[in-house]
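The complex is shown incomplete by one protein chain, all other protein chains being positioned as in the whole.
Moving on to chain A:
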Amino acid sequence: MSRIELRGISKRFGDTPVLNDIDLSIAAGEFCVFVGPSGCGKSTLLRLLAGLEDPCAGEIEIDGVLVNDLPPAQRNVAMVFQSYALYPHMSVFQNMAFGLQHRKLPAGEIERRIADAVRILQLDGLLQRRPKELSGGQRQRVAIARAIVRQPKVFLFDEPLSNLDAALRVQTRLEIARLHRALGSASMVYVTHDQVEAMTLADRIVLLQPLAGRNDAASVAQAGAPLALYHHPANRFVAAFIGSPAMNFVDATVQSLGDGRVLADAHGMLCAAQLSPQGLAVGEPVTLGIRPEHVLLGEGAQRARVSHVEHLGEVSHVYLELPGVSTPLLAKSACDDIAIYDVLAFDLPAQAMHLFRADGVAQARGDAAERSVAAVNG
């Protein structure tokens, strides 16, 4: 059981607040991914867990033990650094054995653990090489192996794939997922700014937002299962960050409120949104949101001109000009015969709409939203 509890964690560098008021609990065996834009403090949070930085306020508990004052080595965590940080002058074997020897483990036990790690990460034949004689992917695997042999309760990964090329990244991603299943009870905390990594690996995503010098905002924008963040973003920041390409946003005013239905007027275009009207007032300015993959082309009553098309092969990105809106509406389409200046019919399905109030907070969407969106896509 290696549960992690963060209570009221804050971190400042000098006068600059970086992390604020983080309450988080990570269950045993959970794969938790920290995402967020560059500079929002993901690495800092990870280093707080590792003990490489001290929090300015708050408590960190690992496995029921308050670790605030424990040095990194006694926290039962292992960290895989973004730059690998292998000891350049030691062989792969020595890199793995160094920490274990230092903990005075018997030689037989060290050999056994290393043999296990070698088998899991397919490092056979590389044990006597120096790090500089390895490829990037191999170094990455050695860095992970060095973490595994310590048999920690928690693995910490800081953007472990960012130095790899695209193909190797996919492969290593699968390996890490496999590793997580194989190691069972160990929790993993993983930092990335790559959404695909976050969505594919995570049991739970913790989306951090930059504080931009403010002291009052909380750092965690939303924490939850990947699909929960996708379907039920808590606010506009989360909605814009999760999903690629990003969600479309259109300013609108509330026209009328119904039972589980809101009608809004976006520059003369009437849009229905199937979500809770609670707390909204007619005439209130709001922002409507819809993901590009949910915009339906070729049906519906609305008409718009295509201002730009990007054909990616599997899908096309179609940019639609809306009257009175400066940013075009982006739609994903499977058709690749759409051309610029075509006039297309399109529809914004009510069950796919998101609605954000002026302060950015999202209006709650029904559970039915996911299923009906799936139906729309099917």
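Everything that follows uses one rule, which is that contacts are C-beta pairs under 8 Å (C-beta built on N, C-alpha and C of every residue); 3 or more make two chains touch, one makes a residue touch a chain; residues count from 1.
Throughout what follows, contacts and distances are computed from a predicted model.
Since a chain is absent, check the UniProt entry for it and pick the matching name: "NADH-quinone oxidoreductase subunit G", "Aldehyde oxidase", "Carbon-monoxide dehydrogenase medium subunit" or "Carbohydrate ABC transporter permease".
The record names the chain that does not appear here as "Carbohydrate ABC transporter permease".
Which residue, A:I4, A:C40, A:A78 or A:V118, contacts the hidden chain when the whole complex is considered?
Here the residue in touch with the unshown chain is A:A78.
Which one touches the absent chain: A:I26, A:A50 or A:M269?
Considering the complete complex, A:A50 is the one touching the chain left out.
If I consider the whole complex, including the chain that's not displayed, which of A:K11, A:R139, A:H232 or A:R291 touches that chain?
Only one of A:K11, A:R139, A:H232 or A:R291 touches the chain omitted from view, namely A:R139.
Quickly run down the residues of chain A that touch the omitted chain.
50-52, 71-74, 77-79, 81, 83-89, 98-99, 102-103, 131-132, 139
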